[in-house]
Structure formats: structure tokens, C-alpha cells
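The other protein chains are all here in position, but one chain of the complex has been omitted.
Think of it as A, B and C in the order they're written, each chain with its own count starting at 1.
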Amino acid sequence: MIKQEDLAIACLGECRFPTPLDFDSPSHPAANHFLEDSDRIRLNVKLSAAGDADDSRSFEEAGPRKHIFFNPAETTAAIVTCGGLSPGLNNVIRSVFYALTESYGVRRVLGLRNGFLGLNPDSGMHPITLTKEFVEPIDKFGGTCLGSSRGPQDPAVMADFLQANNIDILFCLGGDGTQRGAQALSDELQSRQARVSIVGIPKTIDNDVPFVRLSFGFTTALEKAAEVIRCAHVEARGAVNGIGMVKLMGRNAGFIAAGASVVSQEVDFTLIPEIAFPLHGEQGFLSSLERRIVERGHAVIVVAEGAGQHLLKSGSTERDKSGNQLHADIGEFLQQAIRQHFDRREIPFSLKYLDPSYHIRSVPADVYDRFLCDQMGRHAVHAAMAGKTGLIVGFENSHYIHVPIPIVVSQTKRMDVSGDLWRAVLESTAQPRW
Amino acid sequence: MIKQEDLAIACLGECRFPTPLDFDSPSHPAANHFLEDSDRIRLNVKLSAAGDADDSRSFEEAGPRKHIFFNPAETTAAIVTCGGLSPGLNNVIRSVFYALTESYGVRRVLGLRNGFLGLNPDSGMHPITLTKEFVEPIDKFGGTCLGSSRGPQDPAVMADFLQANNIDILFCLGGDGTQRGAQALSDELQSRQARVSIVGIPKTIDNDVPFVRLSFGFTTALEKAAEVIRCAHVEARGAVNGIGMVKLMGRNAGFIAAGASVVSQEVDFTLIPEIAFPLHGEQGFLSSLERRIVERGHAVIVVAEGAGQHLLKSGSTERDKSGNQLHADIGEFLQQAIRQHFDRREIPFSLKYLDPSYHIRSVPADVYDRFLCDQMGRHAVHAAMAGKTGLIVGFENSHYIHVPIPIVVSQTKRMDVSGDLWRAVLESTAQPRW
Amino acid sequence: MIKQEDLAIACLGECRFPTPLDFDSPSHPAANHFLEDSDRIRLNVKLSAAGDADDSRSFEEAGPRKHIFFNPAETTAAIVTCGGLSPGLNNVIRSVFYALTESYGVRRVLGLRNGFLGLNPDSGMHPITLTKEFVEPIDKFGGTCLGSSRGPQDPAVMADFLQANNIDILFCLGGDGTQRGAQALSDELQSRQARVSIVGIPKTIDNDVPFVRLSFGFTTALEKAAEVIRCAHVEARGAVNGIGMVKLMGRNAGFIAAGASVVSQEVDFTLIPEIAFPLHGEQGFLSSLERRIVERGHAVIVVAEGAGQHLLKSGSTERDKSGNQLHADIGEFLQQAIRQHFDRREIPFSLKYLDPSYHIRSVPADVYDRFLCDQMGRHAVHAAMAGKTGLIVGFENSHYIHVPIPIVVSQTKRMDVSGDLWRAVLESTAQPRW
Partner (left out) sequence: MIKQEDLAIACLGECRFPTPLDFDSPSHPAANHFLEDSDRIRLNVKLSAAGDADDSRSFEEAGPRKHIFFNPAETTAAIVTCGGLSPGLNNVIRSVFYALTESYGVRRVLGLRNGFLGLNPDSGMHPITLTKEFVEPIDKFGGTCLGSSRGPQDPAVMADFLQANNIDILFCLGGDGTQRGAQALSDELQSRQARVSIVGIPKTIDNDVPFVRLSFGFTTALEKAAEVIRCAHVEARGAVNGIGMVKLMGRNAGFIAAGASVVSQEVDFTLIPEIAFPLHGEQGFLSSLERRIVERGHAVIVVAEGAGQHLLKSGSTERDKSGNQLHADIGEFLQQAIRQHFDRREIPFSLKYLDPSYHIRSVPADVYDRFLCDQMGRHAVHAAMAGKTGLIVGFENSHYIHVPIPIVVSQTKRMDVSGDLWRAVLESTAQPRW
């Protein structure tokens, strides 16, 4: 669905401990198919007339290894969830727990409370020991049973915490801010020569983590977003010159707005951060909207929260605790602009604004995401038990892969506006090609 | 679920044409059980030690009559939907159409466009002739296939329109504003001695039309509202001292806020228009919220849009086109008050605000509402064909009834805060008894 | 929705302990509105020309009492769920728990495992002590967190168990078989002069418990049943002369089949236990179906599992463990009869059979049922704390009532085929009036 920007990775760094793998993987029923570190997945699948110049780019394939680094009987693992919610967090936690305990026989799994705060003793928070009873029902709920928080903590403090609690493996569920924190923690631990594996599981409702084709929670968010768009369409059609406007998540990338527009097939304009659309003028948004209203009697607009920042009074350099830039509200701005335009043009209209905000990210995961979450969690466990560290589990070309965190955080993932997804938006909206 | 205020109705006015019922009801399969006009439904079912002083209050029971006023073969009926959307409008339209055409054999049914605007030729709108193909799929969609609009039109203009189009029966789907318009139109027609039956079908997402225990669309709205409250709860639990606040519809009556709170069983404070809660002070809302946060680590607040108006700068006498008073935004106000309170008290918190707005009213109807809509529509047809006019179909004590419009519009329906529903709220929230 | 058969109840037996109410109800926030035992709810609301001859029939109204029998601080309550599943069981359990602990301050609440089996020490099952943590999430799940089983246990054994465990109050969730067992247990305890309150909460997916207008779980079951009917309709329309047949629950009463047919508005034939439809002949089911197929090209049939027993080889006197008579399979029978008929008539057809079976009863409750479950549970607690026993909580004319168990189990509730619900079926299916 998403076309990756070009990237040139000569090779991957070593994301494993430089030590022998002394233990055999337990002969659990699923151990049907061990992978070697030499199994790799190609990134590029397109061939063109000119040939494919970059065949060598590939990532290590994720999966269980025959020989592992940690002795399950003596291993303590911990899980932490950071940043905003995304559907499926509990599913990942549950599958990590079951993979550790049932597939590998690990006996002690801790849940750290409220993000990286839970690795700082000053917070007064204490880890909880996860049990089968605790994790059994959690996948039916949205959110995270561990709580979350935004923002980093001092890597040294976190490393102290892990060592004080004899934690051998830490699974970090979070976005790029979290993964940066995970890398800093990993570096700190390496500098201490501590053999603590740090494995990231990418979480982004906006689908903007590189090397993760579809991040978990994304299709669930689309389902809810599409439901709200349908309501906007119903409202728009129910009124004289009805305009339904829906604001959706997407600070820097318009994947949710674009995806929800395509699945709805009822959207007239999709506005995303990647395209600086003109507001005024013959080909501008307002005149285009007016034409659509005159022609069809109603219109539906989907706007990503990060769209149209060029129109807003900038100067704002506010950031939230995770370091994300805070945006001025494009939804409010566009409502006002539309009202002024139609009033000035003396065209009666009825504008209905819907902002589902957190609603699309707090619901339980749909089946697609539940599958993804299960596999993300289990592959993270396979990687960690094999002594790998400083990587996230990625997903490209239908395969789970190991991606070194430095590569993940050095890239940004935006929508390719000459690619398939944006073409699908243009085909369904027939909006101008700004 | 709702306790009606006391009302003293000595008797009902005559809501029928003073003429003989010349036609026999067709022998359609459903004609198994004709009702007499003397069949009546009691309003009051409570007996107390002191006895029941008001046994005589009752309404005519709705249902098919053996003898009817209009000759189906020569009758033209029309339907109009007015005001804001409510789940089930299309279901009512569909059942009205099928009852007319299949049960009675009426051959011409018109759909008037965009509310009372569609009865004003100046609007340029034209009625559409409803067909089986047109109405067949509509019940799967939210909204109204006829469009809607707010506000009244001149009764004389509307009466002219009905007469010019040979319309014998008009079904008006709408709230109390609409029913007032319907009554004015009925009066105008009576003064012309025109035998045009005006039958209202009460539509109110807020459940605030008297003599309608549960209005159609209400439980569907609760289902969506409860889903959003669950998200607010998930968000609140996912953060440190998380506060989830949900604003719900309810200008003058808190039925949606109260009902959704009870079905959620996850709400800590429910704020409704009927109760002027204190903001400050030991027993005020803010201190109560603070105690709940300290005790449980999170809290969920549900606020009806019409709650807390005593706290807002009044003076506003703005009204929308239907004449409803426009309220200042209690959601914005409370957000700010909470932020100030917790900042001043130096308690960290995370406030998430959800305003589903139109989302809860634009969705398709749930089964409860689909049943109600079908019966509301069919009973309206039975009433109209029997020559009744100037009434709405009501629903009390599990029976459909005929209620004269003047009685409906002379009353207001609010929640009885000493009744069962509000007790259910207090039991589930354990909030203070303000 | 349902018209009760006539019943003549001169008065109600005493369903309370013959002792003083020594304790005051705690001043919890919800204690806003105490009821007196003299508050009663009328059953009959219909008035006819001949007058209403039976005004005296009424039931005690449910609700909190100012003076209570049990001292909360020293009270032990227990809950048991019996028989087949119904949506909402967990919601009732949860509200019973919260009403006991938070509204009254009861400190010990037990969950008995797997129905009445859990009151028989031979089963090896042990009660679990319910906690806030245990009951908090259960309402999001279908089924019962306590487990269930069918069939009675020896009243003396159960009474011994209650006394041995110092249980003062037992809440029995179940259908008429369960309530008979509850009555036998109550009699046994009375004969021992044991002050153990037995309060029933009626559970019936088939909606066939008397004095309970809509039993909890029923509208949820309709929602799922209607979804399956929609699939049958889609399948029927997708094929040449497509016939979609759906079998639904309903051994002795056709409420589910009838209700789901009305809310679907896509059903051509609804077959229920209350009506012995003819299979053959000009007006029989098969010829009627053939005409519908020829006319419309497709048809949808809904059949209750207890319908058409007159057509099946009887002689079967098998009963399940709860004593319910086992029926021969009308779904299989009708499939075969339809195939033979259309083959003999050489009409091509495509018959799709859907039997959702347990699917409609194992899902979580919808909002309507969640409201009902909460109030059923809380009113049961109010009744028990006030020292009432040998009754169930009923629901008529929008009010919760106390109904003595002997009255409940002495009646059967079937659909009134001259009433509103069946008329609604006939109106929407236009099937023959067999």
C-alpha cells in the first residue's frame, strides 16, 4: 500500500551480542522451522527496463533460531509501552508473554508501568509480574494494560533500573521517539558491557515508521475513521448544500486520511501534510469545493491534523513531551475559511464538523491487526532470545525482518505522492492534482 | 426507563375528521386485530398506599381500524423529515411506504425534499415519487433519504402546496419544533375545511418528546455514545492520572448522558442540564474529581451539551433556525477549569477530550430502534387512513397511542432526578448528590 | 412488544421474612428515593368501552427500602448462574457485586461455580470470592464468568451448603427450571427456619418468562439473528431462485423468530411454535413459498426451532438435563420438504441454510440489555437486603417489580398471535394468516 522512499543501505550493523549461543531452542510444537541469520529479505521488488541497480539491499529475516543466547530458566524479561495509544498494544503484550512462557519456558515476565517513567524509581511506580490470568483477557480491550506516558528518561537511570531488577530483555513498544530512547538505553548498557537485550516493537497509529509496511493498529484506525466519514457523508447528504468535514490523525504523514478516504469512496477532498494545497484562487481548495457543492449538492472533506500548516500562522515551535511538534488546528481554520467563502459568495450551506480524535485509536484491534500484533510480539521474542539487541521487528514484502534501530530513526516515512496509495485517493476523490 | 412528570389531562381533543368512515380496511394478512376508538391506554400504572387519584388519564390506542376514511385507490400520501438527524428516519420512511402501498393499496406516495423547505415552491425543490426500488435499501443507511432542513415555513404556503399536489395525508417526522409547524399547518387546513390528514412521528435524539417513553434513535445513540465512553475510559487508564471527558448531545434533557453512563458503568461523573452542579468548593465538581483521581488514578466524565449553563456567561440568546437556544460550550469551559484546578494544585494529569458530535446520530438504527421505527411508521399510517389528524404516535407502557399535537407541544420532558434513571446513574457513578 | 395473557392474581403471597427490619439503609449517594412496600405497579393498562374489570391486579414495586433486614457488615451473599447462556449474565453479576459492596457495604460476595452443581459438595467445586478486580472487566464478555450447568440438585444438599458457608443471600440467575429449583430451596430453608434470602433474576434467551416484558439478552440475540437473516437475504438474492432459511432459538415461544423478522423487514415467512402451519395444499407453506419465488425470484424463511412440531414424527419424549423437551429438527425437515417440492415441480432453486445456534447467545450484551442487566441486578440486591425472599425481579409497564416465584412458574408465556408483535410480523412478511 505504501511505497518506500529510496534508501541505500550497504549493510546492516551487527545487532547481536558478540558471544556464543550456548542454549538450544526448546522443542516446542511451533519449532518447525528455524531460520539462519543468513536468511535475508530483499527490500526492492521492482524491476524496470533499466535494470535494478540496488539488488543488495536486504534485512535479516525474523524467526526462531535453533541456538539461543539466554537460558530460559534463568531469564527475566520486561515489557514497556510508551507514547500514544494504538489498537493492538495489549495483543502484543499478550503474545510476548505467551511466546516467552509457553514457547521458551521463561518464568519471570514483568510489566513496567506507564512508559519509560516505570524505569525511573523516582516515579514511585513498581513493575507488575505478569501472569496467565492477568494477560488472558487483555486482548479484548483497547489501550494498554500497563499504562503509558510520553517522553524520555535518563538512559543511565533506566539502565540502573534494569540491572537492579535483573532484567535480561526489555521489549519497548513505541514510536520513533521511543525507539530513540531504546537506542540510548542500549548504548548505555553496551558501554557497561551489560548483556541486556533491547528489542523494539514499532507502534505508530500514523503508519510512519520506516520498514513497517502497515503498522499494527493502522487498519483498525481506518475502520473507525471510515465509519466517521460515512457519518459525515450522511450528514452532508441530509442537508441543503451539506458539507461534512472530518479531521483525522496524521501529524506528518497522511496515511490515515488517505487510506480512510479510499476505503470510504465517499470523500471529495483529502488534505494531507505531504501536499501544500492552495486555499484561494480558481484551482484552490475553496473554489474547488464550491464547484463540487454546486454540482452535487454536498461534499465530504477529510483533513489530516498536520495538513495545511503552510496556511497557519507558524512561528509555533511548541512540542509535546515526546518532542512532537504541536500543530495549530487546521480543522478550526478550514471551518472558518469555508464559512467566510460561502457567506461571501452568498451560497447557503450547512457545515458539519467531526473530530473523532482518540476514538479511532482506543478501540480493540481488528483481525488484521491482531494477526500483525501476534507476529510482531512473537518475532520480538525470537530475536531477543537469540541474543539480538538494538533492533526493531519490521515488516516488508510480507516478511518480518530485523531492522537496526539507528536505521529506523535516521529515516522518515511519508506518503509517496506519485505512488499507488495517493493515486488511489485521486481516483476516488477526483480532486485536483495540487 | 423514564418517569413522566405528572400531567393532568381531563380528556383528549377530537383528532379526526367529523365525517363518516366510508371505506373498509383492506383484508391484508395483518388485518387480524382491529382496534376501536374506545380502546385506550392508561398513563399511570403506579398505585400507592394513598390510592391512585388519577385513573382517568388515558390515550386512544393506536392500531388498524376496520373502517377507514380515505379510499386507498385515490389517496396520495407524502412524507417529510425535518430537523437534525436521528438513527431510524429511513426505517420509518420505508415502513410508512410499505404500510401504505402493501397493507392499504395506496398507489401514490411522495417524498418531500429537505424538510418544510420542500413544501415551499420558492425553494425550487420537487417531491420525488417513492417506489419500492427506492425505499428497499434505505433502512441500511443512517440519515434521511429525503434530506432535511431546520426551521418553519408559512403554513399558508405549505397548505397551498399540499392542495396543489392533491396530497391527502402528510407524515411529519420531526421534534417539537416540527410538530408545532405541523399543528399550524393542520389549523390552516382545517380553516380551509380541507380534509388533509397531518400525522406526526416524533423524532428526537435527546428523547425529550413527551408521551414517547423511548424515542427512536435513542438506544442507537446510546450504543455509539457508550463506545466513545469506553474509549475515554481506555485513554484515562492508559495515562498517569488520566481524565477522559466525553461531551454528548442533550440541550435541555440529560437522557443520553445518563443512559450512556449507566450502560457504560465506567463513568465517574455525569453532568446534565437538569442539575446545576457546583464547580468549586469542597463538594464541588473539581474537588470531587480531584479526590476520585487521587483515589483511583483515573476518572471518566460525561457531560451533556446543555449542562452547566449556570456556569457560563449567559446573556446569549442566540437560537438556531429551529428556534433552539444555542448554548455556550460547556466542554471547552470544563476542560479549562480542570486544567487550571490541577495545575494550581500541582497534580500531574492527562486530559483527553472526546466529542463524538454527529457521529452518534448519523449511524444506522440498531434492532431496538428498527422495531420502534417500523411500528411508529405503520401506526401513523393506520391513524391517517382512519381519518385522524393533528396527532402524533406516542408510546407509553409498551403500547402505541394517539397523542394530540397541542398536548405534546404544551409539555416539556426532562429527566426526573428523583426517578429510576437518575438513581441508576448515581448507583453506577457514586458521584455526589448535588 | 408482548401482550400478556390474561391472568387473575387476587393478591401476592408474602415474600419476606416475618421479622423486623432492624437496619437502616446506608446513606449512599443513590439513596435518593426509597420505596414503600405499598408502592405497587398495575399490570393492566388497557381500558375498553366495557370498562376495565380488573383494576386490582398489581405487583409490589422494586427499589431500595429505607429499613433493611440484613446487617451489611455481617452479610454474605452468593451468586449462581444456571442453564444456557444469555447475553448479559456477566453484567448482572457485576452489578449485583457493586450494589452489594459499594451501595450497601457488604464485604463478602461469593461466586458459586457451574450452576446448582456448585452447591453440591460432591461436584468438587468451590466458591470463589468475588473481588473488584475479578468483576471489573467481565461485562465486556459474553457467557458467565462463573460457569453454568443444567439440571437441579437436591434442595436439602443445597440448603446444607448455604448454611455451612454462612450464606445469607443467594441470587439465582436462570430460567423457569432454575426458578423452580430456587423455590424448592427456599421452601427447604423456610422449613428449617433459616433466614436465607433466595432472589431470582430471570434469564431466558427466548423471552418466555412471565412478567418480564423483555428479558435481558433478548435484544442482543435479535441483533445477531437479524445479522444472520441479512446474510440469508444476501445469499437468496445472489442466486437464481435463491431461498435463504435461518433457524433460530425458540423451543416453545417464537419471540426471537418474530422479533428478528420484524427488525429485518426482509423475511417472507416466519414459522413459530405458536402456529401450526400447514405444509401442503394450496394455502400451505410450500405452495406459498413457490408463489413467492415465482413472483420475486427469492425468499427468506425464518423458523423457530420449536416450530412445526406437528409435522415431525413425534413420540419423542427426550428431555435435556434441565427437563426441556428435545425437539426433532424442523430445519432439516423443512430443507428436505422444500427440495422435494421444487424438484417435483421442476423449478430450479438454490437453498442456503443458516443455523447460527449458540452464536446469538454467547456475544456480549448490547446497550439495551446492559441497562436491563444493571437494573435487574441492583433491584435484586435491594429486594434481598430488605429481607425479601422467594421472588424474582420482573419488569412490566416500564417498572421493575417483585414477582413471587410460585406465580412465575405456574404460568407459561407464549406469543399472543392476535397481538401487536405478531401483527408486526404479518405486516412485514405479508405471509398467509395460517
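The rule is simple: a contact is a pair of C-beta atoms (placed from the backbone, for glycine too) under 8 Å apart; a residue touches a chain by one contact, two chains touch by 3 or more.
Because the structure is predicted, anything quoted here is derived from the model rather than measured.
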>> For the full complex, can you list every visible chain touched by the one that's not shown?
In response: A, B, C
> Where the complex has a chain not shown, which of A:R108, A:R195 or A:H399 is the residue touching it?
Replying inline: A:H399
> Looking at C:C15, C:L100 or C:L117, which residue reaches the missing chain?
Replying inline: C:L117
> Among A:S25, A:T75 or A:S103, which one is in touch with the chain left out?
Replying inline: A:S103
> Can you list where subunit C touches the absent chain?
Replying inline: 85, 114, 117, 141-144, 147-149, 227-228, 230-232, 234-235, 237-240, 352-359, 362-363
>> By the contact criterion defined above, which parts of subunit B meet the unshown chain? Give residue numbers in ascending order.
In response: 137, 140-141
> In the complete complex, which positions of subunit A touch the hidden chain?
Replying inline: 1-2, 28-30, 32-33, 36, 38-42, 45-49, 55, 58, 61, 63-64, 91, 94-95, 98-99, 102-103, 139, 213, 219, 222-223, 226, 259-260, 262-263, 265, 366-368, 370-371, 374-375, 378, 397-400, 417-420, 422-424, 426-433
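Just so it is clear, only the chains that are shown with their structure count from here on.
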> Which pairing of chains gives the most C-beta pairs in contact?
Replying inline: B-C
> How would you label the subunit B and subunit C contact, same or different, if same means the shared numbers make up over half of all numbers there?
Replying inline: same
>> Rotating subunit A so that its CA atoms sit on those of subunit B: what angle is that, to a multiple of 5 degrees?
In response: 180
>> Based only on mean CA positions, could you tell me how far subunit A sits from subunit C in angstrom?
In response: 45
>> Centroid of subunit A to centroid of subunit B, CA atoms only: how many Å?
In response: 41
> Tell me, which residues of subunit B touch at least two other chains?
Replying inline: none
